[in-house]
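Of the protein chains in this complex, all but one are displayed in their positions.
Lettered A, B and C in written order, each chain numbered from 1.
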Amino acid sequence: MCRFALYLGPPIVLDTLVTKPVNSIIHQSFHSHERKEPLNGDGFGVAWYVPELSPTPALFRSITPAWNNDNLLSLAGVTLSECILAHVRAASPGLPVTQTNCHPFTHGRYSFMHNGAIGGFDRVRRALLQSLSDEAFRAIHGTTDSELMFAMFLDHHKRLEAPEAAGAMALALEATIQQVVKAAEAAGVVEPSYLNLAVADGRRAVVSRFTSGAPAEAASLYVHEGKQYVCEEGLCRMVSPDVGRGAVLVCSEPLSQDEGWERVPPNQMVVVGDDRSVSLRACAPVPPGGA
Amino acid sequence: MCRFALYLGPPIVLDTLVTKPVNSIIHQSFHSHERKEPLNGDGFGVAWYVPELSPTPALFRSITPAWNNDNLLSLAGVTLSECILAHVRAASPGLPVTQTNCHPFTHGRYSFMHNGAIGGFDRVRRALLQSLSDEAFRAIHGTTDSELMFAMFLDHHKRLEAPEAAGAMALALEATIQQVVKAAEAAGVVEPSYLNLAVADGRRAVVSRFTSGAPAEAASLYVHEGKQYVCEEGLCRMVSPDVGRGAVLVCSEPLSQDEGWERVPPNQMVVVGDDRSVSLRACAPVPPGGA
Amino acid sequence: MCRFALYLGPPIVLDTLVTKPVNSIIHQSFHSHERKEPLNGDGFGVAWYVPELSPTPALFRSITPAWNNDNLLSLAGVTLSECILAHVRAASPGLPVTQTNCHPFTHGRYSFMHNGAIGGFDRVRRALLQSLSDEAFRAIHGTTDSELMFAMFLDHHKRLEAPEAAGAMALALEATIQQVVKAAEAAGVVEPSYLNLAVADGRRAVVSRFTSGAPAEAASLYVHEGKQYVCEEGLCRMVSPDVGRGAVLVCSEPLSQDEGWERVPPNQMVVVGDDRSVSLRACAPVPPGGA
Partner (left out) sequence: MCRFALYLGPPIVLDTLVTKPVNSIIHQSFHSHERKEPLNGDGFGVAWYVPELSPTPALFRSITPAWNNDNLLSLAGVTLSECILAHVRAASPGLPVTQTNCHPFTHGRYSFMHNGAIGGFDRVRRALLQSLSDEAFRAIHGTTDSELMFAMFLDHHKRLEAPEAAGAMALALEATIQQVVKAAEAAGVVEPSYLNLAVADGRRAVVSRFTSGAPAEAASLYVHEGKQYVCEEGLCRMVSPDVGRGAVLVCSEPLSQDEGWERVPPNQMVVVGDDRSVSLRACAPVPPGGA
């Protein structure tokens, strides 16, 4: 498994997310709190949006551990963004450690990351690949289950009647999750899937906390919202609990001891709107896992 | 395009192939003679067989250039093998530079490398992938046309009536080439494919020089056979022109100014048998491309 | 030898320097025009200043070739700066390819890069190292002659009576060059040194074109100044030849076919002031090389 953090809000310097918090995403790369295996040393990645200069997100990924990457540390201090995705990876067995397999993945203006694994991926991979449009298929550059789900998301999103409407990304992510669940059922896979998926387009985002197995086993996910997220002398916190038009953090683990981190219930999605309003919705209208 | 070298013969130290010759595979990584673009700096790889210790080949690949890889230089001085494949890569546009995309590729006791490209790969890739058995599909860890052809070879080889018979590898490689040609025709691809493919199992090898376009445009390929290949004080040569039970080199370019390098005609395969006999055979009974 | 480019002027996007020009620094990494050996594939680096966010420059370096570095390409599209240093490296024989040996080097608010080599470095290295203050000695993280000269520069600069005065950086760079020349003479070194050195502090810069050997053998250096440097549809040029308060480029080779690139005479320094005025001054008041 892996750890991730997503930020939407007033522009912050990257290191506010990546290095400064007590339990920053870099800290989680070698000392995760909420995982049995505390190590996420198989690469990392950061995607961020600079809408003034580019309609597509920037991407920095590496197969070396985040904790000793001087480029990341330097870059994080001079990069300002209002939409950031950061990820540290613990490679699933059998999936190679290459830069193309590091999260986040980006395509057009979308970026995507995953914490978890598709159960029995080996047995459903070909069916899922064959379901893709040529365009989505060509968007895949690596070999992970995660990037394949991103391609599925792109297809589901494109097929929506109103792909630009509020909630469209949530619909497409939900369809992606359901497709994985159905493909696993069709293939007779009994191992549960763990699908904490995050997708963003620079202004909006959706993050799921989903498992097709026992809900209590879903990988952890927290949301934190307020007016502005600041780090001063190592202490990171939301400066005001005011909700709305502010900042939103959605993370595998709380980044700080700040109050206000709320655990996302299993099989729910955190939907962050254009106005940075935060709402929850069920991951799937039909109970997943055949339950 | 890329450059490669294959050796079968009495055990030689790896550096006899990789560093010592005037035009060694490392030299070709930054100064290829027979290519318009002289640079092959997008990674390299070496596979070699140590049958006493392992039935499967060892593999060393890297995304950094061969010419400054200290590990390769050190390793090459202490590694003895009677079957070696070495490759320097110039990545085709759009194919990422990852370790899993570096040649050679290995599976079971087979190793494989490629110099060239499938014309219009983007338009035939999915059809070729779908043709694979589940086992061959799972053998793919990267995203190159080259590794996909290796998977196709594994399938064709397995389906042979006598996969262990002399000539079986040649039949499977021929079927692979024909399948590529047919898939390109079916997809209406007009760009020619360049398929200099090398496959070995530690005792035998087949290397094709093939193009579906104008034969004169086929990428270069040379064969050199004799009693023993030696490098002394920078001078590399076959110590005796005696044919049979000796050493065979099949290379994109001559490694040395030694006489005896023979140009392989276009659309022919070099077949090296168990006894290291060398023969040529046509790549395809049916004229490809122009048929 | 290596190739470098330095920019001071109105904020430009990094790719205006790194990827967009016909003869961009990336292009020079595999196809340098003005060097016998056209390849600079032993790593690269970029330093840039974002004074709003950090008093010290950001630094991105890598041991893989610039031409296939996806992180660099992505970063270059979203990074805006008014002071940029970019460098592609061809490692001097015996100097290892590590990230700490890649240029530019940074310390405090200074950044530094080098094209060339200290003649007989092996014989003068220890004396030069011993001349350093403890602080400058500790600023060294690698093993190159280049970084050692940066440490010497830091010492000479600190010892100036008015280190913040206009021209102070030029004085310190001149003292550095003289110290190298004297140390080589003292050690009986006859091989010439090639010292194209660039140092910047975010607002000002000095770049030398120096050799202790035959002046005609000095590595190439060009300066280009104007109002604003722009790249539109692959065509890069200064939009106005107006001098002053504009943009300055100092590069190993012209980045574009734009007129206005002027060759810097041997053993001269280009001094770029706070107001981006450009002046030349001799590298050394005393004729170097014992002449």
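Definition applied: a contact is a pair of C-beta atoms (placed from the backbone, for glycine too) under 8 Å apart; a residue touches a chain by one contact, two chains touch by 3 or more.
Since the structure is predicted, the reported quantities are computational estimates derived from the model, not experimental observations.
Contact with the chain that does not appear here is found for just one residue of C:V22, C:L53, C:L80 or C:L129, C:L129. Check B:N23, B:Q99, B:Q179 or B:N196 against the missing chain and you find that the one touching it is B:Q99. Considering the whole complex, the residue from A:P65, A:G119 or A:P266 that touches the absent chain is A:P65. The omitted chain makes contact with chain B at the following residues, 13, 48, 50, 53-54, 58-62, 70-71, 74-75, 77-80, 99.
Hidden from this view is one chain, which touches chain A at 30, 39, 41-42, 63-65, 67-68, 70, 91, 96-97. Panel shows chain C; residues 96, 98-100, 122, 126, 129-130, 134, 137-138, 140-143 of it touch the chain omitted from the view.
Here is the rule we use: only the chains that are shown with their structure count from here on.
For chain B, the set of residues that touch two or more other chains comprises 96.
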